[in-house]
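Only one protein chain is missing; all other protein chains are in place.
On to chain A.
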Amino acid sequence: MAIHKILFASLLICLLIQSSHAATKERLFSDLEKSALEDTATPSRVGEGVGVDKLSITWKVSSTATKEPEFKAIKVKLCYAPASQVDRPWRKTENELFKDKSCPHKISSWSYDPAMKAGQSFDYTLERDIPTGTYFVRAYAVDTKDHEVAFGQSTNEDKTTNIFSVQAISGRHKSLDIASVCFSVFSVVALLVFFVNEKRKAKIEQSK
């Protein structure tokens, strides 16, 4: 009986946690002020792909921005274009901001003060763990509670213009390949050595 009570109590607690959790998740992407920021992102090929290639990014507060007084920080992120989201539900665009997974890669963030209206321009070297795909850049403006209030992106609303593509590193290294081959060979050879040895010993014993 005691175990029943414990199970029931834990069930109640879980339900309570669930219902209280639900209350805070309502911030939607569609509520954000669109085009409050203007972004451009220009890729430049310097060398061979990520880790070396750069993006030149600029952002500035557009003249039409109304929520500008609330801005506390600007967060710039790398987002997936629709082509890279096909058949990949872990990159899905959702309206609820906490669920949205289309912009997982942080580029940089700047704390904002009104003097920075003219914006910033900087270079971003692509991180080594950026996967292969097509991207655009989005900047969110957040308020003091770290809630997004406005955004701007380097592409249009349908995400069809100004998309650039990134080729990821393979993660393969020659040294790794060689090590792998060595250990594989060792494994097979060790097995054969044991096997042959034992067969030989058995033959010797039989002939005795």
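Quick notes
Please note the rule applied: a contact is a pair of C-beta atoms (placed from the backbone, for glycine too) under 8 Å apart; a residue touches a chain by one contact, two chains touch by 3 or more; residues count from 1.
Everything that follows uses one rule, which is that contacts and distances are computed from a predicted model.
This figure omits one chain of the complex; the name its UniProt record holds, of "Fructose-bisphosphate aldolase", "Probable tRNA methyltransferase 9B", "Major facilitator superfamily (MFS) profile domain-containing protein" or "Translation initiation factor eIF2B subunit gamma", is "Major facilitator superfamily (MFS) profile domain-containing protein".
Although one chain is not drawn, the whole complex shows that of A:S108, A:T132 or A:T160 it is A:T132 that touches it. Within chain A, the residues in touch with the undisplayed chain are 10-11, 13-15, 17-18, 21, 86-90, 98, 101, 128-129, 131-133, 168-173, 176-177, 179-181, 183-188, 190-191, 194-195, 198-199, 201-202, 205-206.
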